[in-house]
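One protein chain is absent from this view; the other protein chains keep their places.
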Amino acid sequence: MATAIRGIELSKSFQHFQVLQSVSIEIASGECYALFGPNGAGKTTLLRIFATLHRPSAGRFEILGFDGNRERAKIRAAIFLIGHGSYLYDDLSVKENIQFAIGIRGWNPTDLEIKKALDQVGIGRFAKLRSRYLSAGMKKRLSIAKALLVRPKLLIMDEAYAALDELGVAMVNEYIRNFTKEGGTVLMSSHDRAKTAEVAHRVGVLNRSVLNEMSVEEMSAADAIF
Amino acid sequence: MQFFSVIRWIAWKDLLSEYRNRENISSMFFFAINVILIFSFSFSLDPETIKEIMPGIIWVAFGFTAIIGLGKSFLVEVNNDCMEYFQMLPIPKGAIYLGKFLGNFLFMLSVEIVLFPLFVLFFNLDILDQFLKLLLISTVATIGLSALGTLFSALTVQIRAREVMFPILLLPLSVPIFIGAVEATRGILSGDAFALYRHWIELLVVFDVIFVVVSFWIFEFILDY
Partner (left out) sequence: MLSTRFIGWLRRYEKWFGIAAVILIAIGLYTGLVTSSADYYQGEVVRIMYVHVPFAQTAMFAYSTLFICSIWYLWKRDPIVDNAAHAAAGIALFFTAGGLLTGSIWGKPTWNTWWTWDPRLTSFAILFLTLVGYLMLRSFLDDKEKRATFAAILAIIGFIDLPIVHFSVEWWRSLHQPLSISTRGVSIAADMAIPFTLMSIGIALLFTYMLMVRTQMLYLEYLLEAKQGRLMSEEHL
């Protein structure tokens, strides 16, 4: 199986404060890899490095075979990040925000495709609402609708279940299951072991720049993983 | 082509947002009106003096408009981390600059067009027959101001002293725009032959071309430092 993500001895420091030190990781295509770890361990930083938002201070990485330093445009065409930022414009409606977010990536979804995606994530009836009025959970669902339309090869989800209600979590898990079945790769971080166990293929626990990998069963059975 | 559609999308987004909340244009407009009123009070209204200082007043008013309006052009992108979304796009980042530049240029030009009748009103200017020429000058000078202003907005928008830093950076470097615009405006208002002030317009055009191109090329580094 091809490798979707290969990180080799990645280090990152901000203001000379070292968040990651020599972290290596390998994720295969079609896999859902769940990253756990205490707050401040550097999970978000690692995910953002792979999303090409940060350059590593040391080390290198490859995504879908493209070099993380020299082929960033090709990486960006194939990935999608659902992170902490909502990437929304307050004065635009939900539908207009989607039209902008996808249109600026190079193709224009039809009204029907947008409606389908919004319905699939459960906010179809809010299509005309100005996004300044959306709750955090609704914004998260909107981000997933964008991912549905973009259809990336690699999906990166930082705190996948944050802000979502139970139905929302079930919706995300179903999306991940379908996504990996169709050959896509998912790298996610989470704090909820039970919900993650339903979809993850492999688990990694990042603590003090040590990545401790384990199976999903081990993660579920253990009292505490860090 | 995707490059041009990016520019269109960004300009569309900015224009639509502005149409909905009108925050930017109204603050630019009312600030400029304030400047015009203050000048109107402060100077005695004899026609000779007016003709002398009018070009300066016009461009001071437009300059303040630029400082108020252009400085926060990227603020809306920073608010919900939209700059990050731009960073992750597989497109040449200069297209984003051009999209913002286009929106800014249209805002500034529309405010200037609305202000011209006010100049006629408060200063008894007779400019109706020269309106097209004044519009030409405004367009060319505003392109330059928008080019620099959009770039400096991106540089200063995340700094805590943004409102101070933006004019500090913009004003010295836009001196050629103001000189060219004032001199060309003076030529038009004095009824001079076009040949007498055309080199000012040429200067502005050269400035515009240089700075749109350089800013377009250099914007990549702002998003991917």
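Per-chain residue numbering starts at 1, and chain names A and B are given in the order in which the chains are listed.
Convention: a contact is a pair of C-beta atoms (placed from the backbone, for glycine too) under 8 Å apart; a residue touches a chain by one contact, two chains touch by 3 or more.
Being a predicted model, the structure only gives us computed values, none of them experimental.
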Of A:3, A:18 or A:120, the residue in touch with the unshown chain: A:18
Candidates B:24, B:156 or B:185 - the one touching the absent chain: B:156
Hidden partner interface residues of chain B, rising order: 148, 151, 155-156, 159-161, 165, 168-169, 171-173, 175-176, 179-180, 183, 199-200, 203, 206-207, 210-211, 214-215, 218, 221-222, 225
Chain A residues that touch the omitted chain in the full complex: 13-19, 21, 40, 55, 208-209
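Methods note: only the chains that are shown with their structure count from here on.
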Gap in Å, rounded to a whole number, between the CA centres of chain B and chain A: 40
Residue ranges of chain B touching chain A (in the complex, touch as defined): 2, 5-6, 9-10, 12-13, 16-17, 20-21, 76, 79-82, 84-85, 87-91, 224
Chain B contact footprint on chain A (complex, rising order): 51-53, 72-74, 76-77, 79, 81, 83-92, 96, 100-101, 103-106, 130
